[in-house]
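Shown here: the complex without one of its protein chains, the others still in place.
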Amino acid sequence: MIVVLKPEISKKDEQAVLKEIKKLGYKPHVMRGVERTVIGCIGDERTHQTLEVLGSWSQVEKVMPIQKRFKLVSREAHKGNSTINVNGTVIGGKKIQIMAGPCSVEDEMQLMTTAHAVKKAGATILRGGAFKPRTSPYEFQGLGLKGLKLLAKARKETGLGVITELLSEQHAELVAEYSDILQIGARNAQNFQLLIAAAKTGKPVLLKRGLSMKIEEWLLAGEYVLSNNNPNLMFCERGIRTFETYTRNTLDLSTVPIIKKESHCPIVIDPSQGAGRSDLVTAMCKGAVAMGADALLIEVHPNPAEAWSDGAQQVTLEGFANLMEELKPFIAAAGRE
Amino acid sequence: MIVVLKPEISKKDEQAVLKEIKKLGYKPHVMRGVERTVIGCIGDERTHQTLEVLGSWSQVEKVMPIQKRFKLVSREAHKGNSTINVNGTVIGGKKIQIMAGPCSVEDEMQLMTTAHAVKKAGATILRGGAFKPRTSPYEFQGLGLKGLKLLAKARKETGLGVITELLSEQHAELVAEYSDILQIGARNAQNFQLLIAAAKTGKPVLLKRGLSMKIEEWLLAGEYVLSNNNPNLMFCERGIRTFETYTRNTLDLSTVPIIKKESHCPIVIDPSQGAGRSDLVTAMCKGAVAMGADALLIEVHPNPAEAWSDGAQQVTLEGFANLMEELKPFIAAAGRE
Amino acid sequence: MIVVLKPEISKKDEQAVLKEIKKLGYKPHVMRGVERTVIGCIGDERTHQTLEVLGSWSQVEKVMPIQKRFKLVSREAHKGNSTINVNGTVIGGKKIQIMAGPCSVEDEMQLMTTAHAVKKAGATILRGGAFKPRTSPYEFQGLGLKGLKLLAKARKETGLGVITELLSEQHAELVAEYSDILQIGARNAQNFQLLIAAAKTGKPVLLKRGLSMKIEEWLLAGEYVLSNNNPNLMFCERGIRTFETYTRNTLDLSTVPIIKKESHCPIVIDPSQGAGRSDLVTAMCKGAVAMGADALLIEVHPNPAEAWSDGAQQVTLEGFANLMEELKPFIAAAGRE
Partner (left out) sequence: MIVVLKPEISKKDEQAVLKEIKKLGYKPHVMRGVERTVIGCIGDERTHQTLEVLGSWSQVEKVMPIQKRFKLVSREAHKGNSTINVNGTVIGGKKIQIMAGPCSVEDEMQLMTTAHAVKKAGATILRGGAFKPRTSPYEFQGLGLKGLKLLAKARKETGLGVITELLSEQHAELVAEYSDILQIGARNAQNFQLLIAAAKTGKPVLLKRGLSMKIEEWLLAGEYVLSNNNPNLMFCERGIRTFETYTRNTLDLSTVPIIKKESHCPIVIDPSQGAGRSDLVTAMCKGAVAMGADALLIEVHPNPAEAWSDGAQQVTLEGFANLMEELKPFIAAAGRE
């Protein structure tokens, strides 16, 4: 921690700060600069109480942390890339994995048609929402258990792994029973109780970035999963909220090299939520692959115009097959499979 | 709903749109403009499926909703101002209520000292966190049940009502047992399962605005409380996330007249979270009162520098007493008590 | 400057950093912490080259500045409050000054009617745009010189001071000739050539905050005025751009206590641009006054529905008179006149 004192404070005021720093367990190291005095505080910021509280003292100008706050998810904790094995499908390895399927599971016909089509086009994991977080209580909230059972059936028929969203701590065991990866949505990205419940099921967890989550906060949310003894975490960028209204969110593709730099966990890109409009999905997938993403999460629907949720951002079965074709040269250029 | 067609589309493409509009239950009304054709779609947007999915059709330029999506929280549903009675303390009436207390409950001494001091200075409700949502799993997570018991003890000793945060669906009954108002924090503002669980306890609910929540989304989150048969909802603005880093968040005081205009529910301002620094709290309280806020939620601590959480934004007991004095002329100017 | 080294770097890499720090004119001061080594670099950050460039070195984790970058506008440079005297109207003193008038000057009738009405209601400065910055080249761009002459005529008739926007370096002398205060708009807040040209006219300058300008950047833009020998600078908050779409901008009223804390220059609030809708203007004015603003800048039009620009945010003459009445108790509560 670095504590910067205000210019022209008295010796007594400086002493009071030094005393408090020591009381909180740090060893102060005073540097007298041209205008201000700066105190380096030596001690582990992750085990001691933060000194940021000193920022409220009248003689202190600012307090700056030095250390990174995340540990287990950090690249320093694990030099190599972590991989996650979902029934033989490896996420984070040489092969770029494609997770595809409808926004919501609506009925057997819709799900099976989609599952077979995305598998044929090259997807290895089936996505589909059974419990849906909806902005309004009057919107379709998902089929619930019935949806989970359909997903399990599609898995059995096609051999695809299944990813679905977990919305409630009380459903953790249930959702884990029917799926292979638990998705934590953007609106729950700092619902720490849900993260702990997901981690404890032992299933791999895909953690979406919150709508206005800083990278450090996202990594710290991931820390809740790893520190609850579940090493199978992947991060998923799905767009952040900005002033721009042309797209539903602003997809921050710089997260791909950043997560690779800061963490050993795989990074997944969700261009469907990122754009909120299907006509931009293909271009975003190309960018994500070129920048080094480990997997893509794409919404696909047999008839987007009649989808029960988020129709505007889902691509058709034919559109998805074309997208997969168009991606091939970029996957090769990235040295991936 | 208004559907705007692209210029120069064929009759056949237009017919397809009209057919789908009818299929989804709306009555289309075609207007031919100078450059574009616009279709007014008559039907209740809250009971029919949204037409926004048509936005993904190649012949459609955009789709615009007409109706407001919130009902029960709206000013149209209830012309007067709703009031919430917490053991005789009325929120939303003529008297501006002050909710004050520490960020976290730390121990009996800290809580009782604070409770007596804030009561003496004029507060009517005691705040204090027993379950704390923390960005990092390595930070203090709150005293839990022990904290709830201390809050209940302080209530008994002082007669103050108690507000505390609910973090987990699984604690809803427990927290409701020990407190008078359930607080839903910014990070859980769209954790709809938690909102439903809170609503079902029957206790008044204070719903903080999420870090990047649009006003309409906030009102719709409130709709989850009212539509679960709990009329005792109040909204609490605590700052939104913007590019500015001088303050921890950007307190959006325009929410005071906006919530008053759009909703009948009381509006509370939390300047402590809004500023993230205690030196701005008094000015923000004055602004909030002048603009018509029904209550203030202020963090107060006997020794902020040694607080276990968010020390920089908590005011001292003496600072709080001064603040209450300074507010008096503004409360009078606002025609409140 | 503080330079934080990465953990586990070699002695040689550390030496290279120390050598560069010395080369750039700072005296390094090494502190060995628990995990990382931190180098305090002693030297004046405002006269030396920045060390931030070291952030691109592979052995450096981050570089943090210590000093504030603004000087002349800072509270440290001038302990008291600066005041600006505009023909006897003092901005920054005990009296809260009201600047009011139409968004654009449209014709003599519109301007004179408004000028007399706002004067009668208590305004002391007349605002009105002669050169208008418009998002689209197809929108009304202002009356130009003809507008300036009308403003001068209104000044002569009413005795009100005049504020109008300066859009082009090439108009600086011309606009200064016809007006008393030069307004620099949000879109030009970092058009430094324009700021310099405005400063050199010697007229007082009102500097609006840019749409996404951090407080420090705003203060530094103000530094361009003071460092060009013009001490008569006032800052004007007019809302920042955020994700919220209910209001046109998000008025950041916390700038009032912040500018008062960091700078000696007066702070003005523009609720019309801040809200973008006239129904919120009165509440925002109350908040601004309560929080300590020195002046308000309010758009007033005899018939907002037929205004040639920004009709939605202009209040009527009658609305303005009511607003002035409603403000009185808050001005008194703030101890102002």
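To keep things simple, chains are lettered A, B and C as they appear, and every chain counts its residues starting from 1.
Note that a contact is a pair of C-beta atoms (placed from the backbone, for glycine too) under 8 Å apart; a residue touches a chain by one contact, two chains touch by 3 or more.
Everything quoted here is computed from the prediction, not taken from an experiment.
> In the complete assembly, which of A:Q59, A:N228, A:T242 or A:T316 touches the absent chain?
Candidates A:Q59, A:N228, A:T242 or A:T316; residue touching the omitted chain: A:T242.
> Since one chain has been left out of the picture, which residues of chain B touch it in the full complex?
Touch with the absent chain occurs at residues 2, 4, 7, 29, 31-36, 38, 40, 42-44, 64, 66-67, 76, 212, 241-243, 245.
> With the missing chain put back, which residues of chain A would touch it? List them for me.
Its contact residues with the unshown chain are 212, 214-216, 240, 242-247, 250-254, 256-258, 261, 274-275, 279-280, 283-284, 286-292, 329-330, 332-334.
> Which residue numbers on chain C touch the omitted chain?
Within chain C, the residues that touch the unshown chain are 20, 24, 46-47, 49, 52-57, 69-71, 133-138, 167-170, 187-188, 190-194, 210-212, 217, 220-221, 223-224, 227-228, 241, 277-279, 304-308, 311-314.
Criterion: only the chains that are shown with their structure count from here on.
> Averaged over CA atoms, how far is the centre of chain A from the centre of chain C? Could you give it in whole Å?
38
> Which integer distance in Å separates the CA centroid of chain B from that of chain C?
30
> Which whole number of Å gives the spacing of the CA centres of chain A and chain B?
Spacing between the chain centres: roughly 25 Å.
> Tell me, which residues of chain C touch at least two other chains?
212, 242-243, 245
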